[in-house]
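FYI, not all chains are in this one, though none of them got moved.
Each chain gets a letter, A, B, C and D, in the order it is written, and its residues are counted from 1.
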């Protein structure tokens, strides 16, 4: 993965400034390539801090790709290349002097399927602090983190049990707890509830509402209704056809996007009229 | 779906429409609303006509037929609720349904006003009119025109047309004032006319309300088209 | 359409059901074949060999006289060979698998190495014997020693060990890697703390099974020239010297006894087989135990 | 909120006192190199095999021209009176044993696999599979013993017709037992391939009104075909390279024959015979084992490459 400054000179203005919000993450003129295949083109997006930003759009429009650009997970795939800048609190995370593990340490990620480590519940939460050389009281940290993830009450008597003994929804909350344990500033979530049943999904959504007080959350979701329910801001991406690069159509407060989208493509998408 | 000034009318023809079922139901909803509108238009027009011709039979029928309007309204409201509950409408689809929900109430009330006029006609009965009715039918024509144009604007989601309707409301108001003043003069001149004159002020009032409610429809049209709700005609409950 | 259905289809439901049942008999018979042979073989071996099994048999050296012959030196030889083979092959196998799974660049060379390994797994064991003979016995002048035997066995089972270890690594759910990276872990932290613990039972099972293959192997050691009569145990002249001592192993001894026309030798061959099978069953049992003990609920 | 300066989350990572990151950077550079070295061992093994076979075989072919090796039909390198170096008798013996083994093992193995994956209830399978594994784990020298001391005297000689005169050493007993030996391999590899056919495909077929047999034969077996064929090829290759059974039970009579009741000699058995014998290292007789080993290597390599190619070529993507 190589980083090339975006070719079109000065970075264009972001699609929509989220009003007076403090901006946590910003994509500036991001292009992304898988090999020679351009998957994202000229993405300009500002993610407000301590808000939930949802990214929606048809399958293959590059939502997951964009999300992974935000914490350099994409570069774990071979032969990928990014152009443009991704700023985190003003710093370019793709700057050659930036350590990718440091970026991921500060910008956490939760995945589609719950993927706890085959370890005890405790060790799952303690994993991040351990690899990152946490020097404080691990027990206290684990408890506090599980409490934040609204899981403590359910697991406090079986911290030493395998994480696989938890239900799917609990596992996903454990994965969120695991991410919280390294105290990131941003949490990226790629369809975190799509493998869960409706009840577990609603619990995760409730949890996200709690977390948004302290964390910046970016969620990719297929489920438009979910984006409508949980997000503060919503970005709509699309592509002009399979294999064509994905681009950002519209970004705005979720109320605006879901009641009065500005772009007719957004309107058509969210009202279920796809081309 | 409606055609709209935006770019999405194109999409409906160039690309496969998904959610055919829903698109069809939404269309049906608007058709129902138009039907209700035309029922109301007929009721209003007939009620004034019956008043003018002192056709008590016709007036009675209008009052009686109001229940069809009521039923239609409930039918439409139920459809709206069903669509809201089952189709997760969003963006313009949602705004249209919410607008229909409101417009339906307005239309039904307009129907009530027509029935109100018919009731007044029954009260007046066959007692000779204190003056030949000219201005009231004129007012009715204006109000009906507004109603018609407002529904038209809604179906086309045509903001400009909707705004134009509001202008006509001023004319109706002027006429209303004029009629009111004239009837007051009658009353002052000849107290025996007071009863009938008061009845006729009610008729004028009913027509004024009908026109006013058409401006409500226009408000809802603008809202459905743009998502912005603004009171375009000042409310006048006096 | 629905009404046309019943006549156009299913004219032959009864025949289909009959065929289905008839095939069932064929399949059961085929499956029983293997089982019957196994039982017969074991019964035969036990019938012929159980009589000769005694403590004396275990602690005596082979002899020209069937009645005095024992199995001490081949047994100890087998154990020595096993120990050294395990020592060499385990780290090599796991290391190679780790490199292939996590570090190898995706290019033709890596492809070549992979193809090479799977082909090595299919090379007849006797060819490894020739390799050992040439490289270890002759070129490296290790002579017909435990070390030469163990190195040959190491190369012989290495491909199997690598493949088993790779399978174990592949059984690690794909999602765990990203999960670890996303917490700020480095690559080696991810491998050491996530991949290896998860894959370890699988690796261990594979290792034990490949070791049990090594115990049963005869041909390569024959080619190396392992002796058939060894009247001492490797290491008896000083443990440090053990790797360079000559040796024999159980299967060679069994081969030797089986090749003789006399009935008595055939019988003690059976007794030797019993000892060999006990050793093997112990190891297989261990592998199954480990597999069950550590078997994780696989996440898909 | 919006105006307020961005505060770090409680106990945020910005408190560096709590975290010590990046302490083990050296692992990231050193370890891959060590692992790469280990990976090279398998390459060296192949090189070793080829070189050790080729150097000696090269010397052999300097003495014995290829035309003799492939042109002669007699093999008697140790018989100093009438030396012949024609490989065909050994190939014939190998082929005969292998053919018998395959004829027995392919159907039995495949049917076993079908039974295990499609018919056996879970409990039964959990008993049968380990039994098959035991069968697979039995050392070949034990099979050889079995062929020699049981199959020939107690089975073959009790059969009617020409079987009564079966030679003590014969291709049939060796072939059958080699077949027995490779049944578990076929059954287990084929069963793996069939088990890997997603349950949903079976459900899909049942839901269309298919019987169990139709599900097995029309859905599962075709879907697993590449795995099944690969298991055949690999098992046959294994039979070709099999040594101890044939060394014990097939005899040491290199000649070209199709009669399974006669004694024959395979390539592997020949190599063992020489190794066990008194032939001195370095002589031309001794060098024959490298030439024969080379043949064996080339044949099995070709089959293995074919088998793996098959697997890759027909791998289904579920």
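The working rule: a contact is a pair of C-beta atoms (placed from the backbone, for glycine too) under 8 Å apart; a residue touches a chain by one contact, two chains touch by 3 or more.
These numbers were taken from a predicted model, which means no experiment stands behind them.
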Q) Which formula, in the displayed labels, matches the entire complex? A) A x2, B x2, C x1, D x1
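As a convention for this text, only the chains that are shown with their structure count from here on.
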Q: Could you let me know which interface, A-D or A-C, is made of more C-beta pairs in contact?
A: A-C
**Q.** Furthest chain, CA centroid comparison against chain D
**A.** B
Q: Return the chain label for which the distance between chain Cα mean and whole-protein Cα mean is smallest.
A: A
Q. When the centre of a chain is set as the mean of its C-alpha atoms, what distance in Å lies between chain A and chain D?
A. 49
Q. If you average the CA atoms of chain B and of chain C, how many Å lie between those two points?
A. 90
Q: Find every residue in chain C that makes contact with two or more other chains and list them.
A: 184, 186, 189
(Q) Counting only residues that touch at least two other chains, what does the list for chain D look like? (A) 21
(Q) Applying the document's contact rule, which stretches of chain D touch chain A when the two form their complex? (A) 1-6, 8-13, 17-23
**Q.** Interfacial residue positions of chain D with respect to chain C in the complex
**A.** 21, 24-25, 27-28, 31-32, 34-36, 38-39, 41-43, 45-46, 48-49, 51-53, 55-56, 107-108, 110-112, 114-116, 119-120, 128, 130-135, 137-146, 148-150, 180, 183-184, 187, 209, 211-214, 234, 237-238, 240-244, 247-248, 268, 271-272, 275-276, 281, 289-290, 293, 296-297, 300-301, 303-305, 307-308
Q) Across the complex, what residues on chain C touch chain A? A) 106, 173, 175-186, 189, 193-194, 197-198, 296-297, 299
